[in-house]
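Here the complex is missing a single protein chain, while all its other protein chains stay put.
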Amino acid sequence: MAEEKEKRKDKMEAPGTFALSIIFLVAFIIIWFAHLKWLIEVWGVK
Amino acid sequence: MAIKEPERIWWKPYTRDERLWVAMALLWMMVSFVFMPVYHFIGAQNPPNETYRVGDKEKFRALVDGMVNKYKVGEEKGFPIVKPEPGSDVFVQASMWQWYPILELQQGKTYRIHLSSMDITHGFSIQPINMNFTVLPGYDYVVTLTPTTAGDYYIICNEYCGLGHHLMVGKMIVKQGGN
Partner (left out) sequence: MDYRICSLTGFKIHKTAEDLVKWNMVTAILFLTLGGFMGLLMALTRWPSVHYLDATHYYRFLTLHGFNALLLWILFFEIGLVYFTSAILLNTRVVAPFVGWIAYALMLVGAMFVNIVVFAGKADVLFTSYVPLKANGVYYLGIIIFAVGALTAFGHFFANIIQAKRDGAYKNTLPLGTFGLAAASIIGVFTLAHGAVIMIPVFFWSIDLIKYIDPGTYRLIFWALGHASQQINVCAMVAMWYMSAAFVLGANPVNEKLSRTAFVLYILFINIASEHHLLVDPIFSTWHKVVNTGYMMHLAVLASMIHAFAIPASMEVALRKKGYTKGLFDWLKNAPWGNPAFSATFLSIIGFGFLGGITGVIFGTEQFNIIRHNTFAITGHFHATVVSGTTVAFMGGTYLLIPYIFRREIILPRLAAFQPYLYAIGVAVMLIGMIAAGSYGVPRRHWDITFSSAIFPFSFDPSTDIFLSIMGVGGLLAVLGGVIFIIVSLGSIMFGRRTE
């Protein structure tokens, strides 16, 4: 049982989904920084 | 299966991809969260949070009229054009369906713009620079604004305020610095 647990710990069960998730995160970060660029272009406000 | 009761022991250890993904997602969420307070110290564009209650709308109207009398420099289509001193308190009144008065500001100077509504909720949306703030009746929202580009700007209403909502357009002129 403990051995099986140990085995599960180091496994990549869903590498394809993991790759898709990385694509998602990269898209997220790019769009986020695009908004930062647009924000800096507007007038100062506080 | 998601449609059956799981086996008795369902708290299995996380696999490598699960641990990595949760760690990366959490890290990115932390970045996005920490950005907000940090940008208040390092950034120039932050949502204003100075606000006052307006007990009597007529008092706010009187402040608007006082400013118009003091700083009026012209008129366009029946609306006074007001050129307040940089750094001063500027009052803008929203009502169905107009923004009053027209402001003439200097590029690079800072103004304390007080926004309040005489009737229902309106949206103060400066175009085409695209900056948006909510205007509520009974509240004075102080937007400390520093226009950094010169030109003619328009204030549209972006909160539904009845049938004439799409007619509600005001004007703001930003003149280049050094008079």
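We call the chains A and B, going by the order they appear; numbering starts again at 1 in every chain.
As a working rule, a contact is a pair of C-beta atoms (placed from the backbone, for glycine too) under 8 Å apart; a residue touches a chain by one contact, two chains touch by 3 or more.
The structure displayed is predicted, hence computed values, not measured ones.
Only one residue from B:Asn132, B:Thr149 or B:Gln176 touches the chain missing from this view: B:Asn132.
The omitted chain makes contact with just one of the residues B:Gly43, B:Pro80 or B:Gly108: B:Gly43. With the whole complex as reference, residues 1-6, 8, 10-12, 14-15, 17-18, 21-22, 25-26, 29-30, 32-33, 35-37, 39-40, 43, 45-47, 49, 51, 77, 79, 98, 119-121, 123, 125, 127-134, 136-141, 154, 156-163, 165-171 of chain B touch the missing chain. Against the chain not shown here, chain A presents residues 13-21, 24, 27-28, 31-32, 35-36, 38-39, 42, 45.
In this text, only the chains that are shown with their structure count from here on.
Centroids of chain A and chain B (each the mean of its C-alpha atoms) stand 31 Å apart.
Interface residues of chain A, counted against chain B in their complex, comprise 5, 8-15, 17-18, 21, 25, 28-29, 32, 39-40, 42-46. Of all residues in chain B, only 12-18, 20-21, 24-25, 28, 32, 43-48, 110, 126, 129-131, 143-149 touch chain A in the complex they form.
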